[in-house]
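For this depiction, one protein chain was excluded, whereas all remaining protein chains were kept in their positions.
Chain nomenclature is as follows: A and B, assigned in order of appearance, with residue numbering initiated at 1 for each chain independently.
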Amino acid sequence: MSWELLRLHAPALLIAVPLVASFAMPILGRTKLSRGIIALGAMALTSCIAIFLSYTVYTSGVLLYVFGAESPALSIPPDSGGIPIRIIFTIDALSAFMTLIVAIVGFSVFLYSMSSDQRHTGLEGYYTLFLMMIAGILGMVNTGDLFNFFVFLEISSLAGAGLVAFRIEKGKAVEGALKFAVLSTMGALLLLFAVGIFYWQYDALNIAAIASRMQFSLLDQIALVMLVAALAMKCGSVPLHFWTPDAYSMAPSSVTAMLVVSSQASLYGLFRVIFTLYGIKLDWVTVGWIVIALGMLSMFVGVTMAIPQKDVKRLMAYHAISQTGYMLLGVGVGIAVLGDPASLQSYGMAAIDGGLFHIFNHAMYKGLLFLTAGAIIYVTGTRDMNAMGGLGHRMKYTMIFFMIGALAIAGIPPFNGFASKLVIYESVYRFSPVLAIIAMLVSILTLASFVKVFHSVFMGPELPEYDTGREVPLPMLLGMGLLAGIVIVIGIFPAPFIDHLVAPAAQALVNQAGYISAVAGGG
Amino acid sequence: MIGNLPLITVGLITVIGLFTIVSKRNLIKILMGLNIFEAAVNLFLISIGYREGGIAPIYTNAVQGLMVLPTPQALTLTSIVIGVATTAMLLAFVTIIYRNYGTVDTDRIRELRE
Partner (left out) sequence: MQLSRIVRTAADILYPFILIFGLYIVIHGHLTPGGGFQGGAVIATGSVLLLVAFRYSELTGDLRKGWMKIFESGGLLLFIGTALAALLVGGVFFFNWLANTGSLFGIPVAFGPNPGEIYTAGVIPVMNLAVGIEVWGGLSLIVMYMMGDLEEGGERS
């Protein structure tokens, strides 16, 4: 296959490679070796395609891929009456940005799971679902079609629920998975209802086609409420967050790291709906303040619920809610000033930059933290922090990785969490000083909470029950090391990263006309 | 009025489904509520594609005239298929929960609550 062909079909291969591997897994993945080769090979290939695709999009602009057409860019065939009828992948810089996140976290997680989950049976089913979940997330962030978004959302949440329940753990994991699955299904059905409303009015399913005809009638407002409720529920924002700690804490750790990315794909969907689908028709200030309110609530409730937790993964899950609040806050401030070009230029874009940058950073350090939690549980066999202690003597690398992750999540320089939080603080302070101060306060509480975890898990004398405990196997260390390396590199050199990756994504998010014309001009 | 009958039904079934999900404590009944809600969404999708007096949307055999929209039917089929998978998975979850906890009452399934 030549480069030109690969460049042309990269969006299709991005979905096809994990799906083929996932379908082949039950037949070919009977032995440990073949299973590992297929899973890791497929994920590595997917990551390479994803990185290549992102590079293409960042250098040459929005990429279209029309499924089943004569040529990949033929978005409006001559006999369709001016409506994009086929499923179209519309990959702009924001989609490429999210694809990059999935690629990096996905590869680390697969590397990690090569040893962490090998004690269990039924692993071919595990990797089948895992690859399907990856395909679902990649589809969600790349598709330009609302119904297709619903389908990929269902794929990723069904596979995710199956993975949460993978270790039954006397029914507890299944309980978490059941909550996750019921709420995901409810959210997806609300989304489908909204899709129906759009099709009723505009005879189109394509996001760009709907956006170009958007009337913002009463029905559209109802659809907006449904979409925001569904996607806010899926991304674990506060009023509907209660599935998050249950599902995150009971899933195998490698899956939890991926569930974080899956939630962020829903967050991407939320931003896409607000910016691209509704765009200029919205009442910016109201919607902006709603998003900010969701963000502040998530931040505060998440961190206060996290402090008393004893289960190490449950604690981290509440912190994940709290960190989602920062992303909502940053982008929410951007939405609130979108109608005002002067303040948008002076701090609005910076706020959106900060929110998106935080999505990337959060995926890295939260993935790292969940993986270290998995390593701790792998060695000790318990989740209760009060039963742990003195692990630092035996697990030096895990301790270092945990420190990196914990300092990054608390926003301490020179780690990446500091870089994105600084951008958020600076821009939000100019919008409203109170919000920025609350955000900093939450950061301090986060640090306090993680200092406590660090102390009770790693410090203190060696406990006799973990005398035999050793450092985790090499693949797990490599998976964590990859994420830790990215956390440090971005923390030390944030500026080129913001300029070349985050700012184009933020521009793409705000540029609704560009998104529409990319699809409409492909005739 | 008569043309709006499907939409009124959709509203009614939605309310019944959501009420069942929120008010019942039996997991099986909650899943039933979920399926009722899904039926409402499917009915909504089908009814937006309906055209008064329209014929089946088959291109080659068509006589002149109105056709019902094929896309909502395709959407509904997809949604039904996804619904089958979801329901099967949720029922499997409930089976496992029943075997481990000995109950399907949501008030007594509280292992994960703090």
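Just so it is clear, contacts are C-beta pairs under 8 Å (C-beta built on N, C-alpha and C of every residue); 3 or more make two chains touch, one makes a residue touch a chain.
Predicted, not measured: the structure shown is a model, and the values here were computed from it.
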Visible chains that the absent chain touches, using the contact criterion stated earlier: A, B
Chain not shown: contacting residue from A:Ile49, A:Val66, A:Val151 or A:Ala363: A:Val66
Where the missing chain touches subunit A, by residue: 5, 9, 12, 16, 19-20, 23-27, 65-72
Sites on subunit B contacted by the missing partner chain, in the whole complex: 60-61, 77, 81, 84, 88, 91-92, 95, 99
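Convention: only the chains that are shown with their structure count from here on.
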Separation of mean Cα positions, subunit B and subunit A [Å, integer]: 28
Subunit B residues within the subunit A interface of the complex: 21, 27, 30-31, 34, 37-38, 41, 44-45, 48, 69, 71-72, 75, 78-79, 82, 85-86, 89-90, 93-94, 96-97, 99-101, 109, 111-112, 114
Contact set on subunit A toward subunit B in their complex: 147, 151, 154, 158, 161-162, 165, 168, 170-172, 174-178, 181-182, 185-186, 188-189, 192-193, 195-196, 199-200, 203, 205, 245-246, 249-250, 308-309, 314
